[in-house]
Structure formats: C-alpha cells, structure tokens
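This report concerns only the one structure given below.
Only one protein chain is missing; all other protein chains are in place.
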Amino acid sequence: MTAAPASGKVRVGVVGLGRLGKRHAENLAFRVPGASLVAACSPVEEERAWAREALPAPRLYENYADLLADSEVDAVWLVTPSSLHAQQIVDALRAGKHVFCEKPLSLDLAECERVLAEAERYPHLQATIGFMRRFDPSYKDAFDKIEAGKIGRPFLVRSQTTDKNDTEGFFVRFAGTSGGIFLDCTVHDIDVARWLLGKPRAKRVFAAGAIALHEGLRESGDVDNGVAICEFEDGKLAMFYASRTQAHGNDTHSEVIGTAGALAIGHNPRANRVEIYDANGIRNECTPNFFDRFEEAFLHEARAFVAAVQGGPGAAGSGAGSGVQAGATLADALEATRIGMALRQSLQTGEAVTL
Amino acid sequence: MTAAPASGKVRVGVVGLGRLGKRHAENLAFRVPGASLVAACSPVEEERAWAREALPAPRLYENYADLLADSEVDAVWLVTPSSLHAQQIVDALRAGKHVFCEKPLSLDLAECERVLAEAERYPHLQATIGFMRRFDPSYKDAFDKIEAGKIGRPFLVRSQTTDKNDTEGFFVRFAGTSGGIFLDCTVHDIDVARWLLGKPRAKRVFAAGAIALHEGLRESGDVDNGVAICEFEDGKLAMFYASRTQAHGNDTHSEVIGTAGALAIGHNPRANRVEIYDANGIRNECTPNFFDRFEEAFLHEARAFVAAVQGGPGAAGSGAGSGVQAGATLADALEATRIGMALRQSLQTGEAVTL
Amino acid sequence: MTAAPASGKVRVGVVGLGRLGKRHAENLAFRVPGASLVAACSPVEEERAWAREALPAPRLYENYADLLADSEVDAVWLVTPSSLHAQQIVDALRAGKHVFCEKPLSLDLAECERVLAEAERYPHLQATIGFMRRFDPSYKDAFDKIEAGKIGRPFLVRSQTTDKNDTEGFFVRFAGTSGGIFLDCTVHDIDVARWLLGKPRAKRVFAAGAIALHEGLRESGDVDNGVAICEFEDGKLAMFYASRTQAHGNDTHSEVIGTAGALAIGHNPRANRVEIYDANGIRNECTPNFFDRFEEAFLHEARAFVAAVQGGPGAAGSGAGSGVQAGATLADALEATRIGMALRQSLQTGEAVTL
Partner (left out) sequence: MTAAPASGKVRVGVVGLGRLGKRHAENLAFRVPGASLVAACSPVEEERAWAREALPAPRLYENYADLLADSEVDAVWLVTPSSLHAQQIVDALRAGKHVFCEKPLSLDLAECERVLAEAERYPHLQATIGFMRRFDPSYKDAFDKIEAGKIGRPFLVRSQTTDKNDTEGFFVRFAGTSGGIFLDCTVHDIDVARWLLGKPRAKRVFAAGAIALHEGLRESGDVDNGVAICEFEDGKLAMFYASRTQAHGNDTHSEVIGTAGALAIGHNPRANRVEIYDANGIRNECTPNFFDRFEEAFLHEARAFVAAVQGGPGAAGSGAGSGVQAGATLADALEATRIGMALRQSLQTGEAVTL
C-alpha cells in the first residue's frame, strides 16, 4: 500500500500517452517539483517509444494492471478513453493508488454512483476528475474575488465552450460515443457554474440546439450548437452555450453576475498581447483550441493534485475547506454528468427536465 | 384626410411630453429636416408649458381627440402610457393620420390583433412601433453586414437588456402593469433577434428567473433577473438575459452568430472613448441608461419614419423590401408580444411553452 | 454694429461652403437652437446653389465684403482657405462681427500677432479658432476629470494625429502651402496638450521625421511621418506623432499622465460598437477620417460659440474662468502656431529649438 509516499515526492504513473497524455506526462516529469514521474502505460508502441525519448526514464507498461502492480507508484494519472475511466478509477483505488482522471467520470449515472460508493471505502486516497478550468489563473482569480465578496452574492453564471469549426468534422465521427455536445463540452461549464456559485444542486434544465454546419450529427441526435438554462435549488441560475462551429477560434469564456458586480473571464479569447492594425481595422488573433488556451491550467492542476496527495495546503479535491485550488471531486463529476444528461434529454424531448 | 402632406414636410403632432416625449419632440422639431412639429398634446400643464418654451410654437392640445381633429397634422407620435397605445393607434388611423407609437403595442394579444386588423384597412398609412434599437448605428451596421453575407447564415442571437440597479426600485412599483421583465425589457431583444435572423416565427420558449435584490417583485410574480431561450421555426435560436440589478450601468448588447463568423454589438457598454488608469487598473465608465445609450437611435428612428411617410427610400415600417432602416411593423410588435407573453408563462409554470 | 443680437438668436453668416463649410452651415441652420443661419458666402456658384437647396433660405453672397456689410449678421463663420484667415478675421472684427475661424489662424507669426493686436481693440467681440477637439465629448470628459483632480497633477501629454494613407497623395500637392505635417496636423495635438496641461508656454522643442511612402514630399522639405517632443516652462512635457500613412484609418488619440493616474482618449479609434469575429480573429473597424471622428465635436463647438456670443455660461473662447467648453482663443492659436513652426525648424535643422 503506497498511499503515503516514502520520500517527499509523489511517484506518479501516467496512463495513456495521446496528445493530452503527453502533456500531462511532461508536466509531471519536469514542471511539478513535488512529483516524480516513475511510470507510464500505453498499449501503443509509438507512444511508449516517445516516452523513452522524452521522459526521464519511467518504467513503461503495456497493461494498466501491470502498472497498478508497481508498488513504487503512489498515484495514477488516467488520460485514457472515457469509457474506461470508471473501472480504471475503481481498480486504482483498490490497488491503493491515488487517482487523477481526465473528465468525464462516466456517461452512465449508475456507474458514476458505483465509483463514488467504492471511493468512500478509501477516504485516505485522493480521487479527482480533471476539470482543469478551475486551475486556469484567470478563473482562479475570479473565484478568489468572489470568495472575497467583491461581487456580493453570485447568482448567475453564463459560460460557454465553443470550438473553432473543424472542417474535417472529427467530432462528428465521435458523436455516438462522446455523449453529445452537452456532455462533451458543456460539462465544463456546468462544473464552472457550480464551482463559482457555491456548488448548488440543479433543479430544472432546458436545452435546445441547432445544426449549423454538420448535418452528419443528425443521425446521432446531436447538434453542433447548443444552448441551455439550468436552475439551481437556491434560486441561482446558469446559461450555457456550446458550439463546434466558431470561425475565430476556441472561445471559452464565463461570466459570473452577483448582487454587487460581475466578473467576466476571457471575454475576448486573445491569443496573446498583440494587436494588428491593418486595412480591416484593429484585431487580435484568438486562442486556436482548448489545448493552448488551458496550457497553464493543466500544469496548475497537476501541482494541486500532487499537493493534495502530500496533504499540504491548497490540496486538490479535499473538499469544502480547501480553498481555491480544490479540484473537482467525484461527487462534482457525478453532478456535472447528471446535469449534462438532463440537458441531453431536454434537447431530445423539447421539454424542461426536472432533476 | 391628411395622408399626403401638402408640402414636402411631414407635419407631426407629438402626444405625451414626459422625458421620452420631450426627446422625440425636440428631435422632430429641430433635427429631422423632413418634419415639422406642428402640434403637441399633453394633459399636464407643466408639460405644455415646457412645449411653449422649448419648441417652435406648436399648437398645444390637452386632449388627444382635439389633436386628431387638427387637419394640419399628418402624423401622430405617441409617447403615452402603454395601456393607451392600442386604442390611440386605432383612433389615429381612423383620423387618417400616420402613426408612430412607442413600444409596446399592447400587452394583450387580442388587442394587438385588433389593431392589426384595423390597420389593414389603411394600407396607405404608416404605422410603426418604436423598437429604436434597429436604428442605433451599430445595430444597423451589424444588420448591414449580415445582409452582405459577412457572417454566412445567421442562426443564433444572444441579446440582453440590463439596467443599472435602481435602489429606489421604481420598476417594482410598476411591476403590476409593466407586464414583467420579459415584456418590459426582453421584448427589445426579441425584436432584435427576429430582425437580425430574418423575422422567423417562434416555436418554443423557456424562461427562468431570480430575485437578486428586489423582494417586492415576488408579489407580482416578477423577477429582477430573467433568462430565456427561444427556438424559432427554421432551426434558429435566441438566448436572452434581462436584469434590473447591474452594478456598472445599462449594458444592452447583442451577438449574432453565423455559419462563417459572428458580430457583437456593444459588448462593452463604454460611456465614451475615455479610459481611466488608476490604482484599480484600467477602466472605462459605462452608459448609465437606455436613454443615453440610444440617443442617436431615437433620432434616426424619427428620420426613418418621416422618410417612410414621404415614401422615399429607406422608408420605415414599409415592409420586407425597404432595407435596413425599416422600423418594426405592427406585425413585428405582435410577434414580440406573443413571444414575451410565452416567456412570462414559462417563468410562471416552469415548463417550456410551445407557440 | 451688431455685437448684441436683437433677438435671442445669434444671426450667423457662413463663409466658405466646401465640405467642412457645408457641415458648419447645416449645424448652424438646424442643430444649434441659439443660432439662425441668415447668410452664406461663396465665390463658387455650385456651392451657392447647394445653399439654396439645403439651407433655410439664407441670403447668399459672392463676396466676403458684401456679407460683412449685411447689418443683420451678428457673427461670421470662416471656413475659407488658410491664407485668408488672418485678414478675414480682422475685417470681421472691424465690421463689428463676432468671428469663428477654422484653424489655423495663420502660418505667419507676425500676422498672428497683428490679428491679436487688432482683436484687443474689440474686447466685446468673440474671436475663436476652431480647434474642435476640445468639444469632442470624450476629450471634454477627460478635461473635466482632470479639473476634478482625478489624475492628480497632469504633467505629460502624448497625442497623435494620424490619417489613413491617401494613395492619391492629395496632401502632397498641398505640402507647399499647408505648412507641413506639424503645422497641418500636430497643431491640433499642441492645442490639446496645452489645454489639458493648463495652458503652459513652450520652452524647447525637438522634431524628427521620415518619408515612409510619399517621396513627393521631399521637395518641399516635408515628411509623411513626424515625431516631436515639446518641453513646457513648468516642467511639463508633450510627445507628438503625426502620420499621413496609416493603414487602419484616422487614429487620433491622446493620453494625459498625471501624478495619480492617467487618461487615454480614443486609444482604439473604433468606428462604432461592433466587433467582428472571423477567421482572422476579433476586430473592430476604425474611424475613416477626422470628418467622421469629430462630427459631434463640430456641433458642440458651434453651440459653445453661440452660447459665448449670447454671454451665457459655457461661453466659448471667453478665457480662463469659462470652464470646459472654452474654445481656443487667438492667443491659443498663436501659441500653437509658434510651437508648430519651431517643430518645423527643428525638423529641418536637426537641432532642438528654444522658444
């Protein structure tokens, strides 16, 4: 049992080495002082070859079970296909490992609940779902300002996740398994809204959508633009917008409106600090995708998780008292999935859905 | 019968000389070259006294019927209490006058329809409802860019009407007669959405709301913050936000999202071109209220109406072919009221409402 | 002698009906309640024909002397070629008329001084030079904030006048008579700097320039981009930039830096409130030229001058005590010319010039 790392360093094994897995691996290897990347797992030989070159000599595994059997791994870092998440989390906890898992926890509510029930048996182990937006410095600054009372009582969040149009329609092919636009994209906004509004529970939702460009989605009942309203139990509200078809870039932003002011986070998704003056006017370029937009967030997320495992202040996922750097708990992920599924149901039925 | 003005000038009589009536009167008297303000009507002596001082000698009436009997009035300009609008429009048309009327047409759908039926009998008379936002230079520029195909096919509008918090709660006292936040505020956004999306008909709406500050609204079933979604028949969508409780000012803005780009109108409601650098950062002040924000719009609205009466190009309210300066027709006003009432019903029932 | 208008209205005669003259004429005819446009003068038949159509029946003159002889003209409004200004002002004053004159007073310092000396003999007559920027609502707001102490003691102004590149090089043909870029463009910034800094006198200047695009300027010793520093007597400073070659539009803006904060006026020369989202990013279009940028300023300038003639509060050109709406006096214009000529001398010699 490895829950208490022998040295000060948390020994991490990364599972999954796709584009995002590589980023997590590099962060953990080089940019998180409290972590030591000791193992990596991928069934893909090219990915393991990359790890051999780019990482500081982790032990490499083809099978997840073998990595779990490695007694010198304190924590696993799951960047695997969504459908594997739930069981892999359970397996990690049973093997005595802390676990960080990319979102979503699961697209099946019963499965989400099964993971929560299992996790309750291991209260000494961290289990965090990767809603990285909480760790973006600007989102965190907004959270801190709200906590400090700068906008009075927050009661409304407007949040959007919109992607630059992918003319190749990559996401169309995955529409069947992604859970649709609300579970794939809006789930981030749901988590942001709950986090900024004090973790209220949802009471009722309504959603609608349109296919602007990708007719191929019709067959799976999905849309490429979706709008939604979520009412929470304590009179708080959220509005969401998700899109796959933006012309200008990835435009992820949020607003929180309170009784004494409001905060906007990322209203103009500037690529950097440059403005271009030409015959078309004055413009800025935009962040091309979430991967670039949230580069810093992924790093801070890793640091916070490692701090949580180490038990220090600013621990990730350690509940209500832990302050701004708390990552999403399994319960947060369950609630986000619950709301996302209700949005999908509303989209499909045209009716408001009561939770 | 005065429908065809004898000289080139349209002879206008203003009815109602409150704050907004005074503005219309001054615009028509001094800033609309094609108009001649020849009469004004108010039951309030102070208002008529103001007119004697400030305007170029219009004939002054206490009673609307007397003004309608004035054969040298070609058009009436109604800036009267909302509950009078419908009958006053009908009376004006029957007296052979063109009629401009501030919004709303009526909060009663049957009454709206009665006015439309009556107006069909006078096709040679202009009858326009004052949705002034269409005449704001920035809204008009957006409309023109959409017409020119700059953003592809527009399919989603997000629009908000939010007021600076009135600590005296003026609007609370009027909650019983204003029709509530959606009919009082969002009705502008509804008109903007339909105008920018090509005048689609609504299919289904959902609304929710919260009382952030003004508990006095609870008794009339109203809210001080409302959110809504509107689905139109052709797969187009709108999202609305209305608020009475903003800290920073009147923040009226709209976005139109198309298949090839998007336009935002007034995202930051700058009071002017000044930015202030101080210990709190860099800031701009905001437009305090709609009256200041839409000063230019009211003027252009008056010019367009007068041009419409004169039958020239850019005629207001003259239907589909008249280009960007067309004011809202009675049919537009009816549709806006229909949607606004459905939003109110949705707010009260918690259900989506099908139109 | 007509200095005291018989009625409340100031009876104005406009002299010169080019593009800017037409604007002034229309403002005075229709948009300045205290003014009555009773006469207009132009040697060009087309311009007089325009006046017959567009204006409310002013008396039309071919010769300035005839207009001056019109006893029912209280004030003349000079929008004539720069080389005529000085003598026309003197003639107007001698005829007992108030006089508004477009900038510059003169490009000859001795002539400026002669006009000032003459004007001292007519202290009851207004004589104002048209530095309209003072009347732009944003510049005026900045002035008011400075007066209210919002930025502490202002000590540095950075100001620029830059035009969209004119590929036809109109200004190149006028380089011989315009006085060059500093006297033609920067003179506005000089006036703004002095106005915002409390009317200090200049002590020393340095200027440099470059020809970016218009080689034809070389022959007259002019440049199409010029930069300058001006030191004032009380330790205050100004930096100026003038350009004829901007790609994005007319970009006239100013900053005032004080000991407790700073103000920027028009940093982004937005054409309106629209932002465009497309594959190139997010952009706003820019004001195309000074004529559009300062449309409101020209109107407020006319109102202020007329108020000054009427002797009311907010009088234009009535000296130190008159508050924010004071137009530039002849002395201000003389000082602006003096500084502008020193800049030209510095450009030509490469040396700092002491005033």
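Every chain is named by a letter (A, B and C) in the order it is written, and numbering of its residues begins at 1.
One rule holds for everything that comes next: a residue touches a chain if its C-beta (ideal position, glycine included) is under 8 Å from a C-beta of that chain, and two chains touch if they have at least 3 such contacts.
Computed from a prediction, not measured in an experiment: that's the story for all the values here.
For the chain that does not appear, the touching partners among the shown chains are A, B, C.
Looking at B:D91, B:E118, B:D166 or B:D278, the residue that reaches the missing chain in the full complex is B:D278.
Among C:N225, C:S254 or C:Q310, only C:N225 touches the chain that is left out of the view. Contact with the chain not shown here comes from a single listed residue; of C:W195, C:Y241 or C:F290, that residue is C:Y241.
Checked against the hidden chain, the listed residues A:A40, A:A262, A:A302 or A:A336 yield one contact partner: A:A262.
Not every partner is drawn; the one left out touches chain B at residues 246-249, 251, 268-269, 271, 276-286.
Mapped onto chain A, the interface with the missing chain covers residues 30-31, 33, 137-138, 141-142, 145, 150-151, 260-267, 270-279.
By the touch definition given at the top, chain C reaches the unshown chain through residues 151, 153, 155-156, 158, 204, 206-213, 225, 227-229, 231, 235-237, 239, 241, 243, 245-248, 257, 259-262, 267, 350-352, 354.
By our rule, only the chains that are shown with their structure count from here on.
For the pair chain A and chain B, the CA-based superposition corresponds to a rotation of 180 degrees in steps of 5. Mean C-alpha positions place chain B and chain C at a centre distance of 38 Å.
Taking each chain's centre as the mean of its C-alpha atoms, chain A lies 43 Å from chain B. Chain A and chain C have Cα centroids lying 57 Å from one another. Shared contact sites, meaning residues of chain A that touch two or more other chains, fall at 246-248.
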